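My structure is below; once you've seen it, I'll send some questions.
A single protein chain has been omitted; all remaining protein chains appear in their positions.
Let's look at chain A:
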Amino acid sequence: MNELAIKDLLYKLADDQLILGHRNSEWTGFGPILEEDIAFSSMAQDKIGHSLAFYTLLQELGEADPDTVAFTRNANQFHNSQLVELPNGEYDFSLIRHFLYDNAEIIRFEMLSQSSYEPIAKVATKLKGEVKYHVLHANTWIKNLGSSTEEAILRLQSSLNEALPYALAMFENSKYEQELIDAGVYAGEEAVKTEWLKRIQAVIDKTDLKLPDLATIEPKFGGRYGEHTEHLQPLLDEMAEVFKIDPTAEW
């Protein structure tokens, strides 16, 4: 198996989860109700824990240790989709992003748990049970709020429209896409996307929300290879603020 292809995949998985975990953690103390405050914090802890598991696999393949990789790279070295780096905005945007992201992530984890590359298969099998709860949380809230007040429906619809160009770019193909598929690592991003559409459509159908015509949407590609919005670098600077006071110190 081409090691570069595996590393490329691992970076994408790890960076998505680190950055979304970081964003989720920003809800601590600010949630619309205490229970949501706590839920977003739980998901943040899971996501960052998952990113650590994938950075650890990278370290086993010869990359630097997880702290160095996570806390010292610049934005143009990150492989996350732009969706996860966008600011939290209001709760409706955070919830829609969580819904769109986790419904894709669970599919990726399901596929990877069957992967021909055993280290990834093991990690994905272990973690997918946690992602299942993230999906359950997102879908429950979308169903509840998406068929409640006019105000809530309008907010969610507008956030859905805003997030979709970024969400579709989660499926940006890897340079090694065909290789990964041929080697049985997983079925590839197109396959994830097809299944994702089915699942999010099924949830949205139970609400008063509408999925816009995706053919008219231009995905915001580029995140997988270092092209990011202006929001990522400040997030990384904040994350590394203490770490960089003395990168050799034990904190």
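By our rule, a residue touches a chain if its C-beta (ideal position, glycine included) is under 8 Å from a C-beta of that chain, and two chains touch if they have at least 3 such contacts; residues count from 1.
Here is the rule we go by: contacts and distances are computed from a predicted model.
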item: Omitted chain, identified by the protein name its UniProt record gives, among "UDP-glucose 4-epimerase", "ABC transporter", "1,2-phenylacetyl-CoA epoxidase subunit A" or "ABC-2 type transport system ATP-binding protein"; value: "1,2-phenylacetyl-CoA epoxidase subunit A"
item: Among A:Gln45, A:Ser113 or A:Ser158, the residue in touch with the chain that has been omitted; value: A:Gln45
item: Contact footprint on chain A, counting only the chain that is left out; value: 22, 25-26, 28-38, 41-42, 44-45, 48-49, 52, 66-67, 70-71, 90-91, 144-145, 148-149, 151-152, 155, 235, 238-239, 241-243, 245-246, 248-251
